[in-house]
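To start, I am sharing the structure in question, which I have written as structure tokens.
Just one protein chain is left out here, and the rest sit where they should.
The chains carry the letters A and B, assigned in the order they are written, with residues numbered from 1 in each.
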Amino acid sequence: MKTILKTGVAALALFATTAGAAELKFKPGEDSRLNWGSYEEFKKAHGDLKGQTLTIFGPWRGDDEALFQNVLAYFSDATGITVKYSSSENYEQQIVIDTQAGSPAEVSILAQPGLFADLAAKGYLVPLGDDLAGWVKENYGAGDSWVSYGTYKGKDGASGYFAFPYKADLKSLVWYVPENFEEAGYKVPTTMEDLYKLSDQIVKDGGTPWCIGLGSGGATGWPATDWVEDLMLRMYDPATYDKWVSNELKFNDPKVVAAIDEFGKFAKNGKYVDGGVAAVASTDFRDSPKGLFAIPPKCYMHRQASFVPSFFPQGTKLGTDADFFYMPTYASKPELGKPVLGAGTLVALTKDSKPARAFLDFLKTPIAHEVWMAQSSFLTPYKAAKPEAYANDTMRREGEILTTATSFRFDGSDLMPGKIGAGAFWTGMVDYVGGKSAADVGTGIQKAWDGLK
Amino acid sequence: MSITQSLRRTGLPRLFVHGAILVIALLWLLPTLGIFVSSLRDKDQITVSGWWTAFSGAAQTQAVRLDDPTRQTQDATGFVIKGTLLDGAGKTVTAFGTRVQEPAAYPADQIADLGEGVSLKVSADGSYELRKATAFEGDRGQRVYLTVMTPPAFTFDNYRTVLNAEGIGKAFINSLTVTIPATVIPILIAAFAAYALAWMEFPGRAILIAVVVGLIVVPLQMSLIPLLKMYNGVGALLGVPSKTYAGIWLAHTAFGMPLAIYLLRNYIAGLPKEIIESARVDGASDFEIFTKIVLPLSFPALASFAIFQFLWVWNDLLVAMVFLGTDKDHLVLTGALNALLGSRGGNWEILTASAFITIIVPLFVFFALQRYLVRGLLAGSVKGG
Partner (left out) sequence: MTGQIVSAVGVMIAGVFACAAYYWLSDKLLNAALPVRGADIFADSRNLNRRAVIRPWLFIGPALLLLAAYLVYPVVATLWLSFFDRSGDAFVGLDNYRWALTDSEFRQSIFNNILWLAVVPAACTFLGLVIAVLTDRIWWGNIAKSIVFMPMAISFVGASVIWKFVYEYRGAGTQIGLLNAIVTWFGGDPQVWISLPFWNNFFLMAILIWIQSGFAMVILSAALRGIPEETIEAAVIDGANGWQIFWKIMVPQIWGTIAVVWTTITILVLKVFDIVLTMTNGQWNTMVLANLMFDWMFRGGGDSGRAAVIALIIMAAVTPIMVWNIRQANKENGG
């Protein structure tokens, strides 16, 4: 047995290769859109960590991983720390297994505050300290909200700040093809009432206004939860939304039921959706935006978060071939302002170490944000990151919505307990589109929630 | 094969046999053929049209953009923008249009009057001419819709993307390093145990057999956390890393053990009693009987289990991620391919291509071991059961 172990170890040593220093995407000091001052400053302050390693576990794979690696290259360059980043399709399982077995990565990045809250309650996260919370509050657009999404109860029951926001997604967007609008003479609606009018107009002209797809394999249903959340924010004030997310406001409350039914006005209207109601639940969310680009178009509008352009056909130019407008609010409810629904990834320490702390410091520099902004698919509410750094106008406009947001709310389903936000809520919405009434669906989800306690 | 011959002589309609197997084979092949064809298609086409349409040339409607007004030139009759819209490869334009609702308003080679003194002609070969008496303005080119006859087109791009991915070669070797011992070790251990359970007398044998069968059902997921805890403990105690090849071999060995013992015991117990008894009478020890008689005779069973264990380990992602870790140096092939998919998945082109790349090695193993399944090793040595 011992021989095997030893040979295994020997093999490990042989197999371990040093990761070659990745090239820096933008040469320090050259691109004036980026804040190089902050980079030099960080470099000076963290010169004592050379040769150490840092393990990071995150949600980004494929293209996103390549973009993130480019950011990490700057961290490694500045500190001399070797970063080992890994991800997994099953990262939710992986993190549960790793933390419980006591061998997590030092830094864990997740998109679900609900999951972090759970890990914090079991004592698996390292508190980041109130100073950092204060810094986020100060420097992030709608900083209060961001702080609250990183604040959880620890194992001792006391509240603490555990997760630092890095990279945001904007949800309240409706995508369309400007030329299709121009040709048909449609105007971008600025109120919810106009949005309904436009949808009716499209139907009258013989078209189909919406592409909605809830399919996502095992996660089927989640796109509908975004719709309901967006509508909750447009029908009621943010405080009501918060109560709903924490279940002070029951899922079968008439208010929530009304919001679900509002979604039904789009998704359960056979004339409004491409393929009819039956197609809504089964069409894959990654395939459904393609209807915008069909000729003749299968639909004119698609409500989805800022990540969706990666599922547009190859060669689609944002701003020309496709564009977005802010999901409008009701003219009849001016007191609600312009609420923003979003999501984001949060960074937490699952094992404390100097390199991990240095990494958090790095994320506080504008350059850590700008390097990704200047590539693609990255938004940040960090106010010191220069908007000029965004790779294109579309991203810049999205970023602007985030930094100037007064009320920002996190994707509710990510805040609810996993069994609800990533379970009963999804299933409920699928059932709703499949024909169940909103009241029944609300009652069902509420029952599941009660069952958790 | 004389069983075959004797069956043939019995005269069951052979046509029926051929037909039945053909139907089954087609049913089994068709879904796989679907992704094989898909893996050779253009990434944007995969979810737009059925894979079976890929074989015939199809009329596709596509949107293209003409050159922008900065490219305009002036000639005797006015301003003109010229260019070509097709990238060759046997495509021909059959119709074009400028309104998305009527994408095929004009046949190719016809001059279309677009109003406001603008005229457009798109030829079958894709070249176009946009004319106007006065200068064109604006900064973006006009959008035009084309109906294009496209010959069937297949591409290896998807395979290229997968095979050129960073670290795929290393991942391949890692996978082999995990899989081969994780296939051989359990066979060895299980064969000894199976022999003992089948032919050796000792108390509690029947109960042990039942427990082994029952253990097949233990859900893997249930054991991951306690085991990883144990690994971390052992690793800290011995001062070695907790995630090693030895660790994952043992894990796979143990997880495959109940099924291995169950299958092999069943086979070994069915070996003719006379052979083993006569060897015992000749004074052979159990160790000798096992290695010299039972092991060679059990080749079909060993080979079939080897195939399954190999497949299971080769295609496993979860156990590898947990016991070998997720860092790049130890990533197995499934992990490396998995990392190619975007954070939100849905890259069907990569999924389809990698499904075929991962299938090659197990299929090779199947073909290599199949001849052991076919050899009638026991033929002639037994007189009925």
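A few comments on the model shown:
FYI, a contact is a pair of C-beta atoms (placed from the backbone, for glycine too) under 8 Å apart; a residue touches a chain by one contact, two chains touch by 3 or more.
Being a predicted model, the structure only gives us computed values, none of them experimental.
When you scan B:V80, B:A124 or B:I189 for touch with the missing chain, the hit is B:I189.
Across B:A59, B:A135 or B:V218, the single residue that touches the chain missing here is B:V218. The residue from B:V80, B:A165, B:A269 or B:A284 that touches the chain not shown here is B:A269. Of the listed positions B:M200, B:L238 or B:A368, the one in contact with the omitted chain in the full complex is B:M200.
Residues 1, 3-4, 7-8, 10-11, 14-15, 92-93, 96, 112, 114-115, 118-119, 121-122, 217-221, 274-276, 278-279, 281-283, 298, 417-419, 421-423, 426-427, 430, 434, 451 of chain A touch the missing chain (whole complex, contact as defined above).
Rule of thumb we're sticking to: only the chains that are shown with their structure count from here on.
Interface of chain A with chain B (complex): residues 4-5, 7-9, 11-12, 15-17, 19, 55, 57, 59-65, 84, 86-90, 93-94, 96-98, 100-103, 179-180, 183-184, 217, 284, 286-287, 290, 293, 295-297, 307, 310-311, 313-314, 320. Residue ranges on chain B touching chain A, taken from their complex, read 43-44, 47-48, 61-63, 99-101, 103, 140, 143, 145, 174, 177, 221, 224-225, 228-229, 231-232, 238, 240-242, 244-247, 249-250, 317-318, 321-322, 325-330, 335, 338-347.
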